[in-house]
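Note that one protein chain of the assembly has been removed; the remaining protein chains are unaltered in position.
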Amino acid sequence: MEMNQIIFILFAAIIVVFSILTVTSRRILRAAVSLLFVLVSTAGLYFMLNFAFLAAVQLALYAGGIVVLIIFSILLTSHISQKMEAVDLKKSVFSALAVILGMILTITTILQFSFQATTAAAAEINMEVIGKAMLSYEVDGFVLPFELISVLLLAAMVAAIIIAKKGSPVSDAPNPDKP
Amino acid sequence: MNILSLLVLIPLLTIAGILFLKDTQKTRLVSAIGMGIQLIVAAVLVFMYLSERKAGNTDEMLFVRSYEWFKSLNIYYTVGVDGISVAMIALTSIVVIAGIFASWQVENLTREFFISLILLSSGVFGFFISLDLFTMFLFYEVAVIPMYLLIGIWGSGPKEYSAMKLTLMLMGGSALLLVGILGIYFNSAPGGGELSFNILEISKIQIPIEAQRFFFPLTFVGFGVLGALFPFHTWSPDGHASAPTAVSMLHAGVLMKLGGYGAFRVAMFLMPEAADEMAWIFIILTSVSVVYGAFGAIVQKDLKYINAYSSVSHCGLVLFAILMMNKTAMTGAILQMISHGLMTALFFALIGMIYGRTHTRLIHEMGGLMKVIPFLGVVYVIAGLASLGLPGLSGFVAEMTIFFGAFEHTDPFHRIATLVAVSSIVITAVYILRVVGTLLLGPIKNDHFNHLEDATWFERISTITLVVAVAAIGVAPYWLSTMIGDSMLPIVNKLLTANPF
Amino acid sequence: MTTDFGYALLIPLIPLLMFLLLGLAGNQLKARLSGLLGTIGLGVVFVLSYYTAYKYFFATEKIAGAFSKITAFDMVWLRFSDSLHINMGILLDPISVMMLVVISTVSFMVHIYSLGYMKGEVGFERFYAFLSLFSFSMLGLVLANNIFQMYIFWELVGVSSFLLIGFYYQRPTAVLASKKAFIVTRFADLGFLIGILLLSFNTGTFDFSILCDPQGAAIATGSGAAFLGLSVMTWSLIFVFMGGAGKSAMFPLHIWLPDAMEGPTPVSALIHAATMVVAGVYLVARLFPVYIISAPDALVVVAYIGAFSSIFAAVIACTQTDIKRVLAYSTMSQIGLMMVGLGVSGYGGHEGLGYMASMFHLFTHAMFKALLFLGAGAIIHAVHSNHMTEMGGLRKYLPITHITFLIACLTIAGIPPFSAFFSKDEILVAAWHHDKLIFAVEYIVAGLTAFYMFRLYFNIFWGKETHYHHTPHEAPAVMTIPLIFLAFLSVFSGFIPFSKLVTTDGIPFEGHIDWSLALPSVFIGLVGIIIAMVMYKKETSLPDKVAATFKHGYKWAFNKFYMDEVYMFVTKKIIFAYISTPVAWFDRHIVDGSMNGISRLTNAFSFRIREFQSGQLQKYGFVFISGVLLLTFLMVYLWN
Partner (left out) sequence: MNNGIPLQYFLILASIMFFVGIYGFLTRRNLIGILMSVELILNSVNINFLAFNRYLYPDRLEGLFFSLFIIAVAAAEAAVAIAIIINIYRRFSTVNVEHVNEMRF
């Protein structure tokens, strides 16, 4: 067994274990920390796949940004020590059943399918290539999605601010449906 | 500009005009003027039509214009008229103008009321001039949908219930109808070639009999729902009872005629073989409904219910006559549509006016009104006499034409059905006289009625217009009957290919 | 020829114009003026009708010895199919000209009379408008040149009768009576219409001149397939007769006639005595060639219904106390007699004696019955009551009315030389030769008629002295002049040589009085009068004793043999309670219920499936995921 395989298995194990912890832990803060581990390991996988830039982005944005955001909101909405109530048994059994069936379905499909290995030479991926491709409007250019994403981000920012703003007229308007 | 398209355009322009107005008074005036112009255009159309025919133009349809609308499905905006549609258009324009004057006193949301009313009438006009099934269906929906608003907003009593019932039942009908129309469309070129929505083109080919067997009942029942075909008539009593005056007038007077007109122009004309095969079912249903509606009307207590059941009876006669599939009976059917349209509109107008004064529609609460409101009373009696088929008024002409046409069949089935239908004239007399006797004659039951005012000028215009039309047809039916009968020939010839009895 | 009588169009048109004028502008005119206008209009018609009669009978050449049928006017009114079309036309032949005279005379007299009788009534101009409408319709009816035109005017006559009976529309009994009259005759008209449908499709024409031509094709082709043992032609003619029976108040469709007396008395005189009620007789007479040639069975029906009605009505008339009702039943009885005349007639020459006699009786009856009604009107006008129990000894107060009434009573009793003696006698002769049973019935009826008429006469003008609130006074001249004129006609119209004018085939024949039958009939008439005189001239207890003797019979007759109750049962119980109410219920609950049921079903279904819309995000998610998985499974493993 080669080194990279061992590393992969390690990462995979971390991802699987902490994923499960993320969704099952009854302490929400622990779940968030588990998520952090998952995200970091994912970044490791990206490195293994030779996507160094993306791995960096993953670490910075996900692990650094989103998880922090999540932890903040956890702190805003619950006590650190708060233990969540246990999951409804029926619900968890049905969900687990569906999920396991889905997993079996997906994995068997993956295993049955023979992916054709490619002989094409791997493209050079460095910051220059990525930056140019992102701003290129030629074939293989990504300026359109890039611009869309930027607009989306802007909109999301504005939306987040407006929604979260305290005492906004929308949220405080009396609700006629409620008795 | 084609004169036919003008008939659709004028109502739309009137609506546009109303949109810019704020003043109630001006809204009424603009509506009346717009629909007055419409009446004039309709009169001009009648005149043009007759002179064209006199000049020897023997085309099936006159003033045909066709504009491409949706190429890939061969949908065209195709308009054209024959004597039947001309007659129906004339009827509609008369009823609409009477309806406008009858709703002179609508106070609540006047602008919106008139807009809906005129939109409805625009749909009706469009329906009568269309030669393209799709366009026809479109206008049909345009005519039906404002009804919901008109009843739901300006109605009385359980108006939401009635409006919902009416709309749902009619929509159910249109669903069947849409299937039927699409069925016709996809069978319009059995030998290959371009599919078509055009009635005239489809009438030249023969739709495969298997397809006809399936789509004829759908189409016929689809239109039949609007034409109050038993047992799909129950929207009518509730709907009429809740609807405001002008809406009842337009609905019973004109909209229900779309059903009859469509049933024969689309269902019978395009699918004669299936019509011939299945006629017996519908003949039974309609002859039942003729008598049944009349019996139902006898014991009703509410004026509008009486009239609604009476409409079931009279409209049943229309469909009955259409199914007889010969020239005389079908001419009678059209005459009956016109006659019923006029007199029922008159009835509803009067009921609205009486209700506006007495604030009740229950006949046993009223009595002796002839003394206090003689004008309305006399007109009511005239309408009643027209309805029970008094010679000299339109109902007689129509009914007799139907009976004689139906009697042309020599087999016992048709003759017995005819006799059943004929017997309705007695039952009609019973309920009409019962209403007239209770409502107008006898001593005045309520002191409060002593101070009622007789008709105002706009009510007079509304009712006199209708009375004149009813009497004119009744006294001199020859030209109208001939105009309709001549236009009936191509249709009858097509039917004869199916039924060379 | 036709142009000669072109003016005849004016005869129905003038009353129509008067109707429109008075109907539309009547309330703007002064009541008096509108009455006068109507009367003048009718006066013109009166003159024109007499002129026409003169011209037709005496100044127009006969063709082959027969009076010709003249179509003075004809236009297509409505076209059904290529062969069938309704025309509006004017046909002049002996019976229509005779009817013109009858109608215009009586109508004119009634118009004049009403000027006095209806004076000061509310709706005076309306009354005249309706009278004009009636005159128009009735004239149109008799002048009709085809059966459908006749039907049209038949209906119009019915409606004018309805309007006039209900003239006092605030009186509930009048409203009920008018309704009853209209609906009963409407029901009869249904038969008429079915008869027309059958007849016209068998013969292919509406036109009288083709239909009634004895040698014509219509009659020959008509007698076709049989149904229930009778030919279609017979059925159709029986149905047509049903219409006639309704208008002419033959049993069992007579119930409207007594109630129709709720109308103003001049109306009863005009419509329910002299003109409209004989329309049925006229109808049968008009179609007489068809009846006699293609459906003699139908004529038997006519004869027996006529005979039964006449005796039935005569019995009831003996017990009634309302003078107008007595007259009404008398009318019914006399019309039955006319029907008998037609029913027992043959065709051509002296064979057609019954037909001629029937028409003759129609003529004389119109005069004396109108006179009786107008006289009754004058009496009611004077004492303000309809009941003979509240009258008595009026001969001193109302001398002219008394004399004219007496003349009329003598006429109807068949005492020579008054007119009805001649006409009634001829009918009896015809019946004698045709059917002895019918003759016997009519012979009894003759006696009964004399009895009840004189019972009426003695009760009113003799009998006990009654105390009146105000002293009765003789009617004004506008009312007495028509009485005198009609009395004059009643006396002398018997001398008109009817057999030279009105015959089945238009060829005159010599009529003579068969004294061997006439004398017995005069005798029984006299017997009736004498019995009435004994019983009612002085106030005695005799009538009560007689009534007590025939207690049950009297009670039945007094209650009109409970015919009204039977009808009420049929209408109220059967039609209202057992047909209409269930139909209405069925419609509301079953038909509409199933429609509402569909909507309720949809609603219930929606309520069930709305549980899916729980607002629980995770449930949605679960369903969504399961669905996606299922679809994936299907797509990957099954559809490939």
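Structure notes:
Per-chain residue numbering starts at 1, and chain names A, B and C are given in the order in which the chains are listed.
Definition applied: a contact is a pair of C-beta atoms (placed from the backbone, for glycine too) under 8 Å apart; a residue touches a chain by one contact, two chains touch by 3 or more.
Please read all numbers here as calculations on a predicted model, not as lab measurements.
Among the displayed chains, contact with the absent chain in the complete complex occurs for A, C. What subunit C contributes to its contact with the hidden chain is residues 610, 613-618, 621-622, 625.
Although one chain is hidden here, its contacts on subunit A can still be listed: residues 2, 4-5, 8, 12, 15-16, 19-20, 22-24, 28, 31-32, 35, 38-39, 42, 45-51, 53-54, 57-58, 61-62, 65-66, 69-70, 72-74, 76-78, 84-85, 87-88, 91-92, 95-96, 98-100, 102-103, 106-107, 110-111, 115-118, 120-123, 125, 129-130, 133-134, 140, 142, 145-146, 149, 152-153, 155-157, 159-161, 163-164, 166, 171, 177.
We take it that only the chains that are shown with their structure count from here on.
Counting C-beta pairs in contact across A-C and across B-C shows that the higher total falls to B-C. With centres defined as mean CA coordinates, subunit B is found 65 Å away from subunit A. Taking each chain's centre as the average of its CA atoms, subunit A and subunit C sit 99 Å apart.
By the touch criterion given at the top, residues 618, 622, 625-626, 629, 632-633, 636 of subunit C touch subunit A in their complex.
Residues 76-81, 84, 86, 148, 151-153, 155-156, 159, 162, 166, 169-172, 175-176, 178-179, 182-183, 186-187, 189-190, 193-194, 197, 200-201, 571, 575-576, 579-581, 583-584, 587, 591-592, 594-596, 599 of subunit C are the ones touching subunit B in the complex. Listed in rising order, the residues of subunit A touching subunit C in the complex are 91, 94-95, 98, 101-102, 105, 109.
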